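To keep things clear, I will list the structure first and then write my remarks on it.
Missing here is one protein chain; the remaining ones are kept as they sit in the complex.
All chains are identified by letter, namely A and B, in their written order; residue positions are counted from 1 within each chain.
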Amino acid sequence: MRLTLAEPKYLKDSVSIISELVNEATFKITPNAIELVAMDPANVAMVMFKLLSSCFTEYDVKDNVELAINLNNLKQILRRAKPDDMLSLELEENKLVLQFKSKTTRTFSLPIIELDEKEQKIPDLKFNAVIKAPASLLNEAVEDVDIVAESLTLEAESGKLNVVAEGDLSKAKIEIKASDEITINVAGSAKVRSKYSVEYLKKMVDGSKLADEVHIHFSDDYPLKLEYKSVDKVLLAFILAPRVEND
Amino acid sequence: MRLTLAEPKYLKDSVSIISELVNEATFKITPNAIELVAMDPANVAMVMFKLLSSCFTEYDVKDNVELAINLNNLKQILRRAKPDDMLSLELEENKLVLQFKSKTTRTFSLPIIELDEKEQKIPDLKFNAVIKAPASLLNEAVEDVDIVAESLTLEAESGKLNVVAEGDLSKAKIEIKASDEITINVAGSAKVRSKYSVEYLKKMVDGSKLADEVHIHFSDDYPLKLEYKSVDKVLLAFILAPRVEND
Partner (left out) sequence: MRLTLAEPKYLKDSVSIISELVNEATFKITPNAIELVAMDPANVAMVMFKLLSSCFTEYDVKDNVELAINLNNLKQILRRAKPDDMLSLELEENKLVLQFKSKTTRTFSLPIIELDEKEQKIPDLKFNAVIKAPASLLNEAVEDVDIVAESLTLEAESGKLNVVAEGDLSKAKIEIKASDEITINVAGSAKVRSKYSVEYLKKMVDGSKLADEVHIHFSDDYPLKLEYKSVDKVLLAFILAPRVEND
């Protein structure tokens, strides 16, 4: 296996975001993509990552490879990538070898670990509310509500999305309307409502580093799915369990 | 009551500065202005704030309203204002409601609190030294002396102002002369001297965010008054008790 990236940014930013949720995880390297599906240690959030082979200048993978890695260690190494570095990845015995090439050649190797986990299955979810919006809008809303409470409620009806939070003292409400940039589709005529952890959302909305748009999916008291994608390059998605109303 | 600000900056910056000195305070909203007069918990400093109605695009106040608020909570909400937000303030039952409008509408409400304080009277002070200077000059002087001591002495005579500090080891002296930008008037021919806390001054000189000039008033071993104003818009002033010479 040998992979070369001319723009290390997509891998670097993705690993940095994922490592906030998951400490250790298994990458699956197939002839088409590098993929990762992992649960956070508290079993509240799932992260799904796919970096497509079309993103690479060299992508030589014959058989599927599974590669368990400490994501924090990997993040620290990827942080050393400079914009003009070519990054190549190889396997060598029990090590993942990362090479950064510009004027100098810098080689890092980090151990492949044993990870005793069963394969994560992506749950089959059906969503009643489907929203497409500029990614920054969700980042702002999450930061807004963060000052009043630890959880927020998403409320959608056709053409409208509210982000609502109520703390012991203060309240916040962000009203978002469908527009040229914002699509808000709700199945049926009812209002859809569900509540989620602000702490988790703050980590997930960093997906905005990878894509200008976020796709938001949820249903009544049901998991939330956030998707950040850059066509032919990268997909980073999250599933977050709802908080039950009496949390 | 309904007030709308096209530039939330003056309210935002003022509340941020005041909250460094005072935790909770009562705003008085009159047909002409939003006002606040408060003492810091140690009774060493007084802050006076006035945001004129001419600063607002909508200013609908029939009767005087008194509004006690936790300034830290208010500061956190005002921080969320973006430059292109229209900010409106309203009362709703026991809540102050702040609405930020740009592409989205974001509404925050925070509780009006009970504040058991007698009304603060602004003391009637007469000053022998009156100085007008670029605000940044005082900020620099306070930062300069901060590295050698916890208190500084202001010494003025006609046309000259010295800021002096003496620590256990090191000393600092900033000499400022009257110029096109700097006016230094001293009543009589004597030298005027007084000593003040650097810690308090560091908080007060942040008034430079609101105005390019500072007006400095003091007398021998007497309170100091600092004034930052932007004509027809905002006034932020501070009175600081002197330190007696054997502090």
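Note that contacts are C-beta pairs under 8 Å (C-beta built on N, C-alpha and C of every residue); 3 or more make two chains touch, one makes a residue touch a chain.
Nothing here was measured: the structure is a model prediction, and the numbers come from that model.
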Sole residue of B:169, B:231 or B:244 that reaches the chain not shown, by the stated touch rule: B:169
Chain not shown: contacting residue from A:73, A:185 or A:230: A:73
Residue of A:4, A:23, A:53 or A:109 touching the missing chain in the full complex: A:109
Residue of B:7, B:20, B:90 or B:144 in touch with the missing chain, whole complex considered: B:144
Absent chain, residues of chain A that touch it: 70, 73, 76-77, 79-80, 95, 103-111
For chain B, the residues touching the chain missing from this view: 137, 140-141, 143-144, 147-148, 169-177, 179
